[in-house]
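Only one protein chain is missing; all other protein chains are in place.
Per-chain numbering from 1; labels A and B assigned in written order.
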Amino acid sequence: MTTFDYAPALESRTIVTIDPQYGHFINGSFTKGSNHFASINPSDETVLSHVALGSAQDIDTAVDAARVAYESVWSKLSGKERGKYLYRIARILQERAREFAVLESLDNGKPIRESRDVDVPLAAAHFFYHAGWADKLDYAGMGNSPRPHGVAGQIIPWNFPILMLSWKIAPALAAGNTVVLKPAETTSLTALLFAQVCQQAELPAGVVNIVTGDGSTGAALVDHPGIDKIAFTGSTEVGKAIARAIAPTKKKATLELGGKAANIVFEDAPIDETVEGIVNGIFFNQGHVCCAGSRLLLQEDVADEVLSKLKVRVAKIRVGNPLDKNTDLGAINSSEQLLKIRELSKSGDDEGAERWSPPCTVPEKGFWFPPTIFTGITQAHRIAREEIFGPVLSVLTFRTPQEAIEKANNTPYGLSAGIWSEKGSRILWAAQQLKAGVIWANTFNKFDPASPFGGYKESGWGREGGRHGLTAYLKDAESNNE
Amino acid sequence: MNERLKVKKTYKLFIGGAFPRSESGRTYEVKGSDGGFIANACMASRKDLKDAVVAARSAQSTWASATAYNRGQILYRIAEMLEGRSEQFVKEISASEGISELKAEREVLAAIDRWVWYAGWSDKLAVLAGSTNPVSGPYYNFTIPEAMGVVGAIATEKNSLLGLVDAIAPIIVSGNTCIVLASGTAPLSAMTFAEVLATSDLPHGVCNILTGSKEELAPWFASHMDINGLDISGVDEPSLVSDIKTAGAQNLKRIHSFSKVQDPKRILAFMEAKTIWHPIGV
Partner (left out) sequence: MKYYGLVDGTEASLKNFLKSLPGVDQVGAEARAAMLGTRSIKTSSKKKAIDLAISMVDLTTLEGADTAGKVTALASKAVRPDPTDPTVPSVGAICVYNDMVSIARKHLDLVGGSHVPVAAVCTAFPSGRATMPVKIQDTIDAMDAGAGEIDMVIDRGAFLSGHLMDVFEEIVKIREVCGEKVHLKVILETGELVTYDNVRKASFLAMLAGADFIKTSTGKVAPAATPPVVLVMLEAVRDFYELTNKRIGVKPAGGIRNTKDAIKQLVLVNETAGPEWLTPSLFRIGASALLNDLLMQRMKIRDGYYASPTYVTID
């Protein structure tokens, strides 16, 4: 038999220049920063750079800069002019797309195919989309002349660094806010590259400030009295802590938190595309996706067929160097996250679930976890309830559509859900019954700046994207400074 | 002279369509503006709240799945019943809040009109807050607003009937079910309002009304894990607001306070946006 092994097809990393050390981006220029820590490449554990650990003092300086920029420049600028800055940023992101993609894959560990085809183009699209809103805020559904909140404090996760940055910064700026953004501890580099984009776009100093650091930096940002609005994407646990922290204040918040999405396969599903959708649902971005389809619910009479096709398909997933253009599954973002995935997977073993992974060799250095499927799972298993945030799929079965919905909704989360069926009325029925903010029917893990994203219940507050997302950065003209 | 002795009403709670006394057996004296005794109102306990949440939860999916047209009609029917009882409300409000009957009448008529205003929203919310989103790809993508589930409300103290309407109508018109804590100082019209609900077509459990102490019950509203949203327009004390928001963080409850009345934002605040994607192909 002929074998067709793909030779390594590495994307060149020479397009990227990484400084040995970075400070913060405050008031239009880079500071020296202090208490630098290493930012590593999760695929081989080499040190990429050193980034500064933002202190409360750094946050204070950044918030002051954002406040001054808000009051003296940004709030005085017409929507039309703000929009033109955003268009500029969108264009520069497109021009430097490959550079961003390579840097993202180096820093995050995600396959270049995804950073190149998903993260970076979508990031540019978010700026482009919101640029158009900046001079049309009267039509955002908030009445005439809605106003920005002021200074937004934004904290983003490590799973989609530049994309989450764009989800946060683009609507904030379009609405007329200025921002202080803190990237995730392990993935600061594309945010710092974005700072250069702001400089190239000649964005007024202080409109965007980026302070790198860890949880303590984030907490300082949340607690800062000069912040009017918090936007956070991350774990439900931290989201709740933020909700408590701002309880005594007038601060507004949007929170995009965890999920444990059910991906429901009915007997009449288009099987091959369903298998693709299941794979895309849980193995996209190493499963580091809050809306990942991590609970597969199979109708019993197609369960065996789907499962056997799924295993054949999963065996074809190419795990390896994120910069290889043929890699499907890259590195786990950090040793800490790898530990968590291992721990939760072990609980699956301990609770009697059956673990399956295809034969696959992973590099020796770096943080890796093979694509994994657990069968024999019930709602009572930990891995059917807790967010693993890794390439681990839990498979459950159901007998009737009602049972599928009950199981799907039986979670404190409510971010997303998937439906696979060729029957239109059943899809609409299921979509109506599911308690989730994003429902993908016969598709999964699709994102668009025009499409609101966000969850029910403990998956968070508010939406991002579309008109719904924009309004989170606005208040109506009559409302007091609440 | 043999004057006829008036038959007085016992004021109870309204839970799951029934009128139970508080399980705690507690009552408190409601006094008129002249300080005189009017009635003993039930002092609802946290267990009464718990029961009300169970009633509200079990009624929710059926209420939400009624057509918007049907919900609108049921709410309008309530306005019809209110109109029929307006004299009774005027007397109660006048007596307990110490305002003239003329002023009380104005409040009652305003409350009825406001209820009608909210009733009409039921089948217009999707067009107000929904959208079809032009995503870049072969997908039909649309967003619809949807009721969030079980929502609590602490009604304002002033304008007892109007405050009650402002609390209840925006929550239930979209398909939520509610538990409302009525004005503590003037709870009587709330229970008369409950009688209106009980004799209307509103399914049992959609609206549950408690009377009692805000300070005692608000923290239990806030911490209850099966309440999805909370209207705290009736809470003014900043430290209590902060405590409620802190406790509510445990299930990321959507907690809102409104200054504007007759505002669709009061409805939309307790709805979730659901976005649905489907491929377009042959």
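Definition applied: contacts are C-beta pairs under 8 Å (C-beta built on N, C-alpha and C of every residue); 3 or more make two chains touch, one makes a residue touch a chain.
All of these numbers come straight from a predicted model, not from anything done at the bench.
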| item | value |
| --- | --- |
| Contact with the hidden chain (one of A:Arg244, A:Lys325 or A:Arg342) | A:Lys325 |
| Hidden-chain contact residue, picked from the options B:Trp63, B:Tyr139 or B:Phe193 | B:Tyr139 |
| Candidate in contact with the missing chain, chosen from A:Pro270, A:Pro358 or A:Pro412 | A:Pro270 |
| Touch with the omitted chain, as defined above, among A:Glu81, A:Asp117, A:Asp138 or A:Glu336 | A:Asp117 |
| Residues from chain B at the interface with the omitted partner, ascending | 138-139, 279-282 |
| Positions on chain A contacted by the hidden chain, ascending | 1-9, 113, 117, 268-274, 276-277, 316, 325-326, 422, 442-443 |
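Simple rule for what comes next: only the chains that are shown with their structure count from here on.
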| item | value |
| --- | --- |
| Euclidean distance of C-alpha centroids - chain A vs chain B, Å | 37 |
| Sites on chain B touched by chain A in the complex | 65, 128-129, 131, 133-137, 139, 141, 143, 148-149, 228, 238, 242-246, 248-252, 254, 259-260, 272-279 |
| Touching residues on chain A, where the partner in the complex is chain B | 125, 141, 236, 239-241, 243-244, 246-248, 255, 257, 412, 414, 427, 431-432, 435-443, 446, 448, 450-454, 456-458, 460-461, 463, 466-468, 478-480, 482 |
